[in-house]
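The complex appears here minus one protein chain, its other protein chains still in place.
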Amino acid sequence: MLPLPSFALYAPTTLDDALALLRDHGPDTTLIAGGTDLLPNMKHGLLAPRHLVSLAQIPALRGVWVEGDVLRLGAMTNLETVAAHEVVLTRAAALAEAALSVGGPHHRRMGTLGGNLCLDTRCRYFNQTYFWREALGFCLKKDGTKCHVVEGGQRCVAAASNDTAAALLALEATIELVGPDGARSLPIRDFYTADGIANTTRAPQEIVVAVRVPLRPARASVYEKLRRRAAIDFPMISLAARLDAEEGRVNALEIAVSALAARPRMIRAASQAQGKSLAEVPRAAIAEAAFKECAPLPNIEGDPAWRKKLVRVLADRALRRLGLGPA
Amino acid sequence: MIIGRSVPRIDGHAKVTGKAVYVDDLPPRPGELWGVTVRSPVAHGTLRGIELDPAFDWSDVTVVTAEDLVAMGVENLVALIEEDQPILATGVVRHVYEPVALVACADRDKAERARAAVKLLIDPLPAVLSLDEGTVVQKKYRIDRADVDAALAASEVVIEGTYRVHHQEQLYIEPQGVVASWHEGETPVVHVAGSLQCPYYVHKALKKAFHLVDDAAARVEQTVTGGGFGGKEEYPSMIGLHAALLARKSGRPVRLIYGRKEDIEATTKRHPAVCKVTLGCKRDGTFEAIKVDVVMDGGAYVTLTPVVLSRGTLHACGAYRFAHHRVESRAVATNTPPNGAFRGFGAPQTIWAVERHVDAVARALGRSPIDLRRQNLLQKGDLTSTGQVLDVSVGGQECLDAATKAADFDRRARDLEAWNAAEAAAGRRKRRGLGISTFMHGAGFTGSGEHRLKGKVQVDLERGGRLRVRSASTDIGQGTETIFQQIAAEAADLAFEDVSFENPDTSKVPDSGPTVASRTVMVVGSIVQKAAAAVASHVRAKAAPGESFATAGDRLLAAGDAETKCLVQYVPPQSRAFDDATYQGDAYPCYSWACDVAEVEVDLDTFETRVLRLFTAHDVGKAINPVLCAGQVEGGTLQAIGWAIHEAIVWRKDGSIANARMTNYIVPTSVDAPEFHTTLVEVPYPNGPGGAKGVGELPMDGGAPAVANAIEHALSADLRWGAGVLLPDLPLLPENVFERARRAEVVS
Partner (left out) sequence: MKLQVNGVMHEVEASPTARLLDVLRGPLGLTGTKEGCGEGECGSCTILLDGLPVNACLVLAGQAEGAEILTVEGLAAGQLAPLQQCFVDDGGAQCGICTPGMLIAAEALLRRNKAPDDAEIREAIAGNICRCTGYQRIVDAIKHAAVVRAGGAS
């Protein structure tokens, strides 16, 4: 009933072969990891690559390693494995919680960390059939020039919908990529852009190889997600918070919010916690500031005003779980 | 006793091994084409023409438009109640997704491309997209019993309220689909096989459109059907006609199977409705008079709207005793896809209103919702809004007692309040609550429906002393096959294994009427019982002393004994005739009764609701197969909960649907569903087989109001709101509850 368009599939067993395939087949080539989002999007005609390069057969991309004070996760590690890994659970809890909240159980088995990080943005005006996109007038995200979400908008505001992105932002992760010019690493906060058409700085011929999460002592993190059901659904708001504490005082607090527009947002007001004792952290004020800093759009399901209010609720909840502010 | 035993379902083996053949599992036939439908993108407009892209290669593509129907001498009509809905639009399109042309090609991908190469030239006209704007009345009814105006004027307490409900998609997991073929010859024969509830509806539609006189000229058979819930009641006529047209024009078999998106967009949904209720009672809570105004959104064509509205009208006064009733109802046309049959068939809409209103009255009087219901619940001997005397099988009280007992209602309510207080004291934000609904549902067709229908069943003796039940009543998951075998075996005093069920196929079974209206067990089952008993007693009467049933049967068959087959027509029980003009009389042969108790947890910050437990008691007369029966109760109740807190069609301003996928039209998963505690109450109905009455639709009626009542209980210590209920409208999506709560006063 939902057939796939035709394409060629490659399953290289080394990164070099994968890079060569990307180079040889040019711009009409897309990487496929778990495929849980890419394939439905292809079925709906949202993209029609002629060549798909699967990363599933490259052993180097799969695994979780602790290297000194760094946790390194291969991009093709599935989300179920990420969510259940002992070190992730104990030292990067926000990532475990985020990975566990992706889709349903089958999606987490097929879906990978790298795939989730590179998940295409979503928009109620984009995730539709060709017929309806055409009838409505093609939008900025694909084939068109106007935005149905923001009247007169010049930039695509399709929503980043990856659960793990907010968690890894809060956890100060680093993304490892390889490309035609060799390997590079960049902080995840430089990975996402505000462009809903393609919201990462990954070049088309680059491959996300792994994610590095620093393991710090006295670090705690949590993840909160707003969704319709207790399973399957994409986030309507996702929020992660990380606390570094020392002798009962806040060394650093970071809050990342996503499912707003194309780029996850770091909450500036989180810095108000700096240097305070845990109980003195102005939790309500930070949550209120988070509420003010975020402006959900009518780009995905859920009333934007309600989603906006939920930023405050989820921020308050996350900080409370981190033991911040009055009991 | 075979009746009353949870015999494992007959089709269970095939379903758990993957051997059951659904329509899309039928192997492709030689030369088969893949059919697709070209639909209007416009809600209302003048169809100026249809252009085929000249750059496209049409050589191996069959295209059918309304013009072809004229050329083929086909009547452009989907026969149902009113003769208003065309098979393919001509002149005017009246809703987004209206079928305008059909395309078929052996290559499925090419068929899809061909669909995009058909250009529809439509000049848009102003469109009516909600019932509030609707002015064209498709149907109206009026019930007026005793003197409502005088009674309301004299009542000590009069409470008014307005309540709204929204669309709901059936979301059977198997989308609609058929395969069709056309056999030319001296007498052409059209054959349609597919996923459907009512083979004779499709049969009638085919005969009418193709001007077929001979019944045998159209053959419709059911394939194993992956859920229906009303959604496969009338719509398969449309898709069956489409496939048949493509088959006729192409001379090839055609497979037409909807994708999920097309299914959600184009097929029928539950009617949205607005109900205004005015209730007069004494200060002690005794109900006296009720006035209900109902408006339903029928969509662009009439389809089954008159019958849905009728059932909504007849259930608008709920399960309560009044001396004075007035119900005025109407359905208006809008430029949205026609709304149609969906489990409950109009009753959940009006029962939502009346149940919410009883909660409003309870608040106004300072009474517990449960006591007020107990005080006013219809009892044996009471009269309904149509003046029907409830003289048999009245189990409302028993259900209320059973459900509240299973829930240990008073104690649980106190415990939850204590739990809430502890949560509040600890600064936590979850609250729990308990809510109730009591309701009834008329079993079988309304009024004189069964008289008009004349449903028939045949039971045949087969070799080896076996019986075969032939009826058009389909098994769409609810267990018809198994239950009919149980009924027939019991009536014939044979082993369960000695009875078989003929697949509903119009060439093999008589028309027992549609599989709708909670009539299958009670009405059709009763004639299965009669026919099976007649054949068996005939065999026994003719058996020689000491001759076994099987031997005697084989002997009679060999001798061509005519009474080894028995065709029985349903004769409705004697009752006060129903008057279609005044809407007075016996509306239904009997009613099934139920009470739901929902326990919910609400998050005070997000206003998300989880239904934790659902205690329900259903009076079904007699549970022929308790496991299957409880499965109906639980599945129907979860659909009601989904309607209440998860499901909502999102309409765009152009009349199209923004969330026609399972990603965003969401139904409850296993982790959203409550733990069910189901009690089957049995107050027998003498005319039903073994005392059974209908159960199919009843569970859809009470879940939503029970959940709403529970949410309000959960919030009652933290929020204060004015007169009436906090939550008069569905759906109870968290943002909607949030919006209602925002307007309330925060106490805590």
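Observations
For clarity, chains are labelled A and B in written order, and residue numbers in each chain start from 1.
Here, contacts are C-beta pairs under 8 Å (C-beta built on N, C-alpha and C of every residue); 3 or more make two chains touch, one makes a residue touch a chain.
These numbers come from a predicted model, not from an experiment.
Listed residues B:A153, B:I173, B:A577 or B:V747: the one in touch with the omitted chain is B:I173. Of the listed positions B:G226, B:G285 or B:G433, the one in contact with the omitted chain in the full complex is B:G226. When the omitted chain is restored, the residue from B:E133, B:E675 or B:E745 that touches it is B:E675. Although one chain is not drawn, its touching partners on subunit A can still be listed: residues 1-4, 6-9, 11, 32, 34-36, 39-40, 43-44, 52, 54, 56, 103-107, 109-110, 230-232.
Subunit B meets the missing chain through residues 6, 8-9, 11-22, 24-25, 27, 170-175, 224-229, 259-260, 476-479, 627-628, 630-631, 634-639, 661-663, 667, 669-671, 673, 675-676, 678.
The definition used in the following text is that only the chains that are shown with their structure count from here on.
Subunit A and subunit B have CA centres that are 41 Å apart. Across the interface of their complex, subunit B is touched by residues 1-3, 5-6, 40, 104, 124, 127, 129-132, 135-136, 226, 228-234, 301-303, 305-306, 309-310, 313, 316-317, 327 of subunit A.
Across the complex, subunit A is touched by residues 24, 41, 108-109, 112, 116, 175, 257-261, 427, 605-606, 610, 646, 650, 654, 656, 658-659, 661, 663-664, 666, 668-672, 734-735, 738-739 of subunit B.
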